[in-house]
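Every protein chain except one is present and positioned as in the full complex.
First chain written, first letter: the chains are A and B, and each begins at residue 1.
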Amino acid sequence: MSYVLESIISGLLLGGIYALLSVGFGLTWGTMKVLNISHAVFAVLGAFFAYWLFVKAGIDPILSLPLLAAVMFFVGAIVYKLVILPVTKAKDIVMASMVATFGAATVVENLMSLFWRPDPRVLKPPYTSRSLFIGDITISKGPLIGFAISLCAIALLYWFLHRTYTGKGVQATWQNPIGAALVGINPERVSLVTFGLSIASAGAAGVAMAMIYAFYPSVHSVWTLFVFLVTIVGGVGSVIGSGLAGLLIGFIIGVSAAFLPFAWVNVLLFALLLIVLLFRPEGLFAG
Amino acid sequence: MTGHLEAAKTDYRRFRGKLIFVLVMALLVAFPLVRPPLFFLTLLFSVFMYAALTQSWNLLGGYTGYVSLGHIAFFATGAYTTAVCMSRYGLSPFATSILGGVFAGILAIVVGYPVLRLKGAYFTISSLLLAVVMQLVFLNWEFVGSSTGLWYKLMPLSIEANRTIFYETMLILAMVITLIVRYVEQSRFGAGLMAIREDEDVAKTMGINTPWLKMKAFVLGAFLAGVVGGIYGFYMSYVHPDMTFSMNTSLLILLMSFFGGCRTWGGPLLGAVVLSLANQLIVTFIGAEISRILYGLLLVVVIIFMPDGALQYAKGLTRRG
Partner (left out) sequence: MKKILGIVLLGCFGLVLAVSSGLAQTAKTGEPAGEPIKIGGSLPVTGMASEQGKWVKAAYECWAEDVNKRGGLLGRPVKLIIYDDESNAEKAVTYYERAITVDKADLVFGGYPGTSNVALMPVMEKYKKVFVGQGGHGKSFEQGFTYTFGAPPLMGEWSGISVASVFDLIPKQNWPKTAAILTMNNVIGLSATPNIVKAFEDHGVKVAVNEVYNLPLSDATPLVSKAKGHGAEFLVVQGFFDDTVMIVRESKAQRYEPKVIWNIIASQVPAWFKEMGPDADYVLANIWLPGGLPYPGNDRIVEAAKRKLNMSPPPTYFGLGYCWMYTLEQGIKGAGSLDDTKIRDYLRSRPFDLPFGKGVKFDSRGLPPPFNFTVQSRAGKNEIVWPKDVAQAKFMYPRPAWSK
C-alpha cells in the first residue's frame, strides 16, 4: 500500500508545479481582464530555452532560471506591447483577448515546431533519474526539484505583490483601477510589469514541468487545460488561491491514480472543473 | 417619386442577388461533369464542409456572442453515430446522419441547460471542456471503438464517383445550412439573438426569453454540425478520437467566423470559403506550420484591426470610397 502514499506525494508535488504554471495566468485575468490563452505556450518556450542551454552548453536548468526569468520577462513585455495592449482597448476585452492570444499561441507554437521539430524532449539533468528513499516510500527527485522551484517562484511572486511598491500598485489597480489611476499609478506600466512577470513565471514553470514531463511544441494546449483547472478552482487572481488549488488538484490526482485506471484521472479532473464552473465559478479559495 | 425609384432599385438588387445565387449554385453542382482532377473535388469538399460548420457555429457564437470552443463535440457526435450505425448495424450513413444530428442536438440540450447560464469566458472554457472530456471518454469507450477507431463499409464505386457523391452532398448541405441561417437571421428569432449579443440584461428586461433563445440556437447549431459530421465520417471511412475530435477544426471555425464577420450570414461564408481554400492550398504546397503561423498572425491582426470582420470592413470601404 506504500504506493498509495507515493502516488499522493507525487500528486502533491505535481500540483505545486501546476500552481506555478497557473498563477501568472490568474494574475493577468484578474488585473487586466485578459484571458491569456498563450500563457502555457510560453511555459513550453521556457522549457525549450532551458533544454538548449542544458544540451548545448551544459548549464544546469536550475542555474539557468534567473537568466530565463529575465529573458521571458522581456518576451512578455514585447508580447504585451504587440498584442495585449491593443486588445485592452477593445469593447469586449475578454473575447478579444482570447482570440488574439490564441492567435499568438498558434504563431509561437508553430515557430517552435518549425525550428525545433515536434519531437518530444525531456530535460534530464542527472539528478532527475535518482530517487529519495524514505523508509518504504520512494520519491523521484525530478518532481521534488520541480516542486522546490515552484515553491520559491510563487513565494517570490507573493513577496513582490505584497511587499514591494510596484507590486502593491498591481494589486491596487486590480482592486480599483480608477482609484489607482487617480492616485497616480500608471495603469499601462502596471499592466506591462504584471504581464512580464506572468510570462516569466510561465517560463520558470515550464522548466519545472520539463523535469518530469516530456514536452514538445503542441503540448501547451494540454497544459492550458490544467491552467484553467487551477485558476478557476483557486479563484482568479489569487496567488494563495492558486497555490492551494494546485495542492488540492495534486492530491486528487494522487488519490485517483492509485485506485482508478490512469486513463480516467483526467476525466475526473475535468469533470471536477465543470462542476466548479457551474456551481462556484468564483473559485473554491477566492479572496 | 423617389420612393418608387428606391423600391425598384431594391427589388432589382434582390432579383440580381437571387440570380447570382442560382447561377453560382448551378456552376458548382455541374462542376464534376467536366471531370476535373480529384484534387479539386477533395479541396472543394472541405471548403463546403467548413462553410456548413462555420454557419452552424455562428448561430450561437456570432449572433449571441456566446463563443463556444467545443463545437467539434457535436460534429464528432454525428460522425460517431453514423460510424456505429454502419459498423454495427450496417445502416447507410446518408440516412443515419440525420440521427447523428439528433443525438448532437440532445447532447446540446443536456449540456446547454447548465452551461448556457455561464457568461463570457466561463462559457467558453466549459464548452472547451465538453469537447475535451468527450474525447477522453471516447478514447476509452469500447462501444465506440476506444482507441482503435471504427471503420465504415466502403461504397462499391470508383474513386471518382465516390468523390463526386460526397462533393454534391456537402455542397447541398452547405447551401441548405446557409439558407437556414439566413432565414433565422432575418426572423424575430434572429433579432432576439442579436439583442442578447448587444446586452443580455437589457434584452431580458425587454421581455425576451433569453435562456430559451440561447438554447434554441445552441441546439440547432449542434444538430446541423452533427449532420455534417455524419457525412464527414463516412467520407473518411474511419473515425477515431484523435482524428474526429480535432481541436484544430474548432479553432478554424472560430477564426473563419471572426475573419468574415460574425454578425451576418455572409461573414462566416466568406471566412470559410477564403480561409479554407487558403488553408488547404498553403498546407498542401507550402507547409503545415507556415499555414498555421499565418493563421495565428491573421487572428491577431483581424481582432485588432477588423473587429467586425472582413466583410464589414470591406463594406465600410466601399461605402466611403
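Operating definition for what follows: a contact is a pair of C-beta atoms (placed from the backbone, for glycine too) under 8 Å apart; a residue touches a chain by one contact, two chains touch by 3 or more.
What you are looking at is a predicted structure, and each value in this text was computed from that prediction instead of being measured.
From the list A:67, A:183 or A:214, pick the residue that touches the absent chain.
The one listed residue touching the chain not shown is A:214.
Among B:21, B:39 or B:183, which one is in touch with the chain left out?
B:39
Using the touch definition from the top, which of B:31, B:122 or B:238 touches the missing chain?
Spelled out, the listed residue whose C-beta touches the missing chain is B:238.
List every residue of chain B that touches the chain not included in the displayed model.
37-39, 42, 136, 139-140, 146-149, 151-154, 159, 162, 236-238, 240, 242-243, 246, 274, 277-278, 281-286, 288, 294, 298, 301, 305-306, 310, 313-314, 317
Using the document's contact rule, name the residues of chain A that touch the chain not shown here.
The list for chain A reads 1-3, 6-7, 10, 14, 117-120, 122, 129-131, 133, 138, 140-141, 143, 212-214, 216, 219, 257-258, 261-263, 266.
Heads up, the rule we're going with is that only the chains that are shown with their structure count from here on.
Chain A to chain B: how many Å between their CA centres?
The mean C-alpha positions of chain A and chain B differ by 33 Å.
Given the complex with chain A, which residues does chain B contribute to the contact?
Within the complex, chain B touches chain A at residues 65, 67, 114-115, 117-118, 120-122, 124-126, 128-130, 132-133, 136-137, 139-140, 247, 251, 254, 258, 289-290, 292-293, 295-300, 303-304, 307.
In their complex, what parts of chain A are in touch with chain B?
Interface residues on chain A, with respect to chain B: 29, 35, 83, 86-87, 90-92, 94-96, 98-100, 102-111, 113-114, 221, 225, 228, 232, 261, 263-264, 266-267, 270-271, 273-274, 277-278, 281.
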